[in-house]
Every structure is written in C-alpha cells, then in structure tokens.
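One protein chain omitted, others in place.
As written, the chains take the letters A, B and C, and residue 1 is the first residue of each chain.
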Amino acid sequence: MNRNYIFLTILMLVLATGTLFVNKTIKLKQVEPQQLLMEIVQPTRYVNTDLVAKMIIQNDPSLELIDVRSANEFGKFSLTNAINIPLDSLINESSLDYFGIPGTKVVFISNDDIEADQAWVLTKRLGFNSIYVMKGGLNRWMETIIQPQKPSDDSPLTAFETYEFRNGARLYFTGAKIDNEETGKVKVVVRRKKKSAAASGGC
Amino acid sequence: MKILPKDTFLILCVFGLDSFITRKIQKMHVHELNPWRTLIALSVFIVILIVGFLTMHKPLLKYEVDMKQSMEELKKPDACFSPVELNEFLNKKNQNVVLFDIRDNFTFGQGHIPGAENISANELTQEKNIKRLEDLKENGTTVVLYGEDQLQANGPWMLFRQVGFDNVKILLGGYQYYIQHKDNLADKTESDFKKGVPRYNFAEIASRNNNTQVNSETAAKKSVVVRRKKKAVAAAGGC
Amino acid sequence: MGPLIPNGFIPGDWNFVIAILLGIAFGFILEASGFSSSRNITGVFYGYNFVVLRVFFTAVIVAMVGLLYFDYFGWIDLAKIFILPTYLGPMLVGSVIMGLGFILGGFCPGTSFTAIAIGKIDGLVFTVGLYLGIFIFAESFPLFADFYNSGNMGNVTLTDVTGIAAPWFALAFTFIALAAFWGTMFIEKRVRKNIKEYKF
Partner (left out) sequence: MNVQNSTNNQPKYLNPYFGGVLLGLLVLLTVYITGRGLGASGAVKSAVVTTTETFAPDHARDNAYESKFVSDDHSPMYNWLVFESLGIFFGGLLSGLLFGRVKKFRTEHSPKITSKTRLIVALIGGVLFGIGSQFGRGCTSGAALSGSATFAFGGVLVMLTIFGSAYAFAYFFRKLWI
C-alpha cells in the first residue's frame, strides 16, 4: 500500500518541479513573430490620404488618428482630432490605452510613412487589431489634399473625380479652417479603453 | 510558513484529545488502502500533459529583444544601410554584404540592384530562408533588405531585428532612390535619402485662407521650392 | 486558445448548460469523497478523518500545476481568467467568521447541497442558515459598507504581491501538501486507535 503512495508522492513532486522549467521566462502577451511577419508583408494596413480626409470630413466616429511625430511638430500643425503620441512614448502604459477600443480604427500619421509604419509594427506586436498607416504621411497629405494637382486631360475619369474631391477637401481643411478650429478644439474626444476584459466570476 | 504553527497546534490538539477519546482500535478505511485509481487519474493527467508537450508548436522565430529595446533598435545608425554604403558595396569595396530584394519575382526581373538576391516578402517566413539568414548571421555577413521604397522593407527589417538578427539592415530610400540616383550615389548626403522629415511647412500651407484661388500648377511649383527647407528638425526615427 | 467561453470558442448560450454539467461533476466528486457527511468533514479538526485536507489540497496542487502547464502549452491565457479580488481586512474577518461557522455547522455551502441531496436534515438547516446569514448581511449592509470595501488590493495574484514567480508557489504548495498527507496519515492512525466505532 505504501509503495503506491510513495510513487504518487514522487510523481506529484516531479510534476510540480517541472513547472519551474517550463515557465522560466515571463511571457508578455505578444503576437508570434511568424504571425507578425505574415501580417507585415501584407499591404492591407495602408490607407491613402483621400480616405482619411473623407473620414475626417464625414466626422466618422470610428476614426482615431494617432500622430507619432514629436510634440513640438504636433504643436505646429496637426490634423483634426488627432492625438499626439510620439513614437518614443508609444509603448508606455498610458499610451496603449488608446488602442484596442472596440469599434475604432486607429490610423498612424507621421511626416512620411516610415515612422507611422514603425509604430504599426510595434503596436501589432502587442496584439492590437484595427490599426492602419496613412501612406505617404503628412507630406503626401499636403501634396494631395491641400495642394491637389490637376490631372492631365487624357487621364481617366476617376482621376478627375478624385481631383474634385480633393478640391472640396482642400476648401474644408483650409478655407473652413477658422470655423473648424473652435469645434475642433472643443471636441478633443479622449477615448480610453476600459481595463481588463477578463472573465468575471466569484462566489 | 503559515502551515507550521498550525501543524504544531494540530499535534498538540491530537495528543490532548487522547485523554478524551478512550475507545477501541480501528484501522484505516478500505478505500484509503489502495490508491490505484488515483494512480490512473494522475496518469491520465500526465498523458494530457505529454500530449500538450508533443502538440505544442515550436515557433520558428522567437523575440530576442523586448519592446523597449526594439524601440531603441530603430534609432541605431548601424541598423541602416545608406546609399553611400551601397555605393561602396557596388564598387567592390565591401564584400561582406548580401542584398535581399523583397519585391516580387516579376518586378525583380524588370530591374534590380546588381548582385541582389530575390526573396519576395511572402517567402520571407519560409523555413529555408530563415535558415539562410541564420547561416549568414553566423558568418558575420551583413544582410541588406530593400523593397520598392523604404516603406516596403521597413516591417520585415524591424521584425528581423526584433527576433535577434542584428546583422539585418535596411537600405535607406529603397530601390526607387537607387534607380533615380544610381550614377551619383557617392556624392549624396544624408539629407537626400533621409525619411521622416517634413518636406513642407505644414502649418503655413494648411492655414492659408486665400489659397482657394491659387492655381494648382503654381502650388505644385511652390512645393518644389519649399523642399528640403526644414532640414533643421531632427527626425525622431534613426532612419 | 482557452478559456473557451471568454475567447468565443463556445457561444455564451451554452454557459448555463456547461454550468449544470460542471456542477454535476463537482457535486458527484464532493459526495463520492464523503463531503456529504459533516462528521467526515470536521474530522480534519480533531484528527480522526483527514479527507477534507486530502481532497482539498490534492485538488489545489493538481489545478495549480495543471494551470502552469496549460499556460505553457498555450491552452489557457492566464491573463484572461478571473482572479479573485483581494480585500485584505474584510477577507480576514470574513474567513475567521467562516472558520467559526465551519466548525459549528460542519459544512461549507457546496457540501451542504450534496448533504441535502442524500437526505441530511442538518445540511438543509445549514443551507437555511446560509440564506438567513446572507439576508442579515444584506439588510445590515449600510452598517459596515465602508469596512466591506476597505483594503481593496484589486485582482492580485501571489506573484503580484510577493514578486515570486508562480511555479515556486506551486512547488511550495505541493511540498506542504505532500508533507501534510504523510503526517496526517500517522496522526489519523493514532487517533483512530481510540475510537471504538467509526463509520460516518
């Protein structure tokens, strides 16, 4: 009788000791590297400036613009309702609250698209979804929305349609700037994620 | 540690009880004698764990640097491969370098940097390519990734740095920059291929109230004039 | 991939069906181990029957060790499971009251349900007492509402409080439990020598 109990005791001890070896490193909740690489090589994360402009004009409540430039640059110019999170402070606890809010699309903005893309990769590694990068960044924003180029006469019809839209958008973002400034300033909606989606329970 | 006083108390309690309980001898219960079913149950548990060990998929790649470090990786100047360095490589001055073209096969066929190998972005996750990178890392060979533009190679480059391939670098400016300036790569300076700097004075352009009348042609001209005016701003990102 | 329901692998509609099935298994194990008898349960405090200690500690160490392995295999996301919130003062006071109730009543809520199932009136009376107790608590809640909410430490684990990694706790608990099993085996034999008739 005692032999079996001794065997059981040893078995349980071995099992418990085994846990020490399997959980050596503290794991963070992250996307597996291979999965991340698969997501990286797909260009689906890029949105063009026209789409962003349209969403801003339509006051799309799901749009959340994250500007990863420095606070200094952000202070000089920013898009309507954009939130400034400099790339250096992106992975801070307080900054990460802006991501993963259900029903929002986060769009990263920088001068070009490189820094925004870097922010995207870092955020994606942490497992956040619905995040995008504005292709071309603010440089292209200026080239397309604020100073649109008239397409040449032999361009397809869609090019003219885009041009017309951009002209309208330019009026909205520059001509209507004065009106917009007040509403824009007041309406800094700070949305933050509610903590912990863990299962509730208790006795 | 909390158990200890409890147990001593228990033993005291038991010995104290002896004086209260003075009855006959009774042995253990039958059901406590033989734990063979316990053994079976625990074995089932162990089988589950073994199944877990066997079915657990071993990742091909593992993060070697945490978030903070990967942030700092971005700023390291030696993580980037400038067109000037590329020029040296092309002029046979630096041979310990392998160029990987991550554009697709078709685009690669239309034109590429001389000496580059083609591994398209979709193939990067393949095991043989990862093995190749590991071999190159052991040889101390620098691997330079480039895509159509710098953006295309940015993601793969960041990931490879994060999983510990610190020999992987990114070609600044990408293929487009190379093809535009391939004859005078050596005399270009950092400001030419540096990304991440504003090319316009955003605030000025965007707030002009009278520019509704501005002809788009002149505006476009103007943008050429404003170009590279803002060199002074130190870009936050290293490359 | 786990936990299944919070991660959406099983639709929430199944929640209550699963609750009943898990409850049946729970009730079965409790009854079959002898927890439907109050004299079996309280034996642990007088040294003549350590069934509570054995079942309870075996369950705790198996579950602890299992959770760690499951986490390692990626089957359970430990960040998503419910961690009991800690309210230091109220919990200590509540546990002392529960300890007193335990030694008087001879049941805990779960075991009293199984005792009713096999026809024990004391189990039924205990459950009525539970009901009254919670009723009294709810009615007089304003008197100690502040105390009830004091000492909130949030949903903390042992690792959060002490900074020691979870496997060490699993190992420590296993050591303590196994030592207790062997120790109590001898205590039980010694105490039972003096009991004339033992068949609860």
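The rule we apply is simple: a residue touches a chain if its C-beta (ideal position, glycine included) is under 8 Å from a C-beta of that chain, and two chains touch if they have at least 3 such contacts.
All of these numbers come straight from a predicted model, not from anything done at the bench.
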{"item": "Footprint left on subunit C by the chain that the document does not show", "value": "2-6, 10, 15-16, 18-34, 36-39, 42-43, 45-46, 48, 50-51, 54-64, 66-67, 70, 75-76, 80-88, 90-110, 112-123, 125-139, 141-142, 145, 148, 153, 155-161, 166, 169, 173, 181, 195, 199-200"}
{"item": "Subunit B residues touching the omitted chain (full complex)", "value": "2-3, 6, 9-10, 13, 16-17, 20-21, 29-35, 37-38, 41-42, 44-45"}
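Just so we're on the same page, only the chains that are shown with their structure count from here on.
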{"item": "Touch-based graph of the chains, sorted into line, ring, star, complete or other", "value": "complete"}
{"item": "Where subunit C touches two or more other chains at once, by residue number", "value": "69, 72"}
{"item": "Contacts with two or more other chains, residues of subunit A listed in rising order", "value": "12, 15"}
{"item": "Subunit A - residues contacting subunit B, complex", "value": "1, 4-5, 7-8, 11-12, 15, 28, 30, 32-34, 36-38, 40-41, 68-70, 73, 76-77, 86-88, 90-91, 110-115, 117-118, 120-122, 125-126, 135, 138-139, 142-143, 146-150, 170-171, 173-175, 177-178"}
{"item": "Residues on subunit A engaged by subunit C in the complex (per definition of touch)", "value": "9, 12-13, 15-20, 22-23, 26, 29, 196-202"}
{"item": "Of all residues in subunit B, those that touch subunit A in their complex", "value": "33-36, 38-39, 42, 46, 49, 59-63, 66-68, 70-71, 74, 121-122, 124-125, 150-151, 154-156, 158-159, 162-163, 195-200, 202-203, 205-209, 211-212, 214, 216-217, 219-220, 222-223, 233, 235-237, 239"}
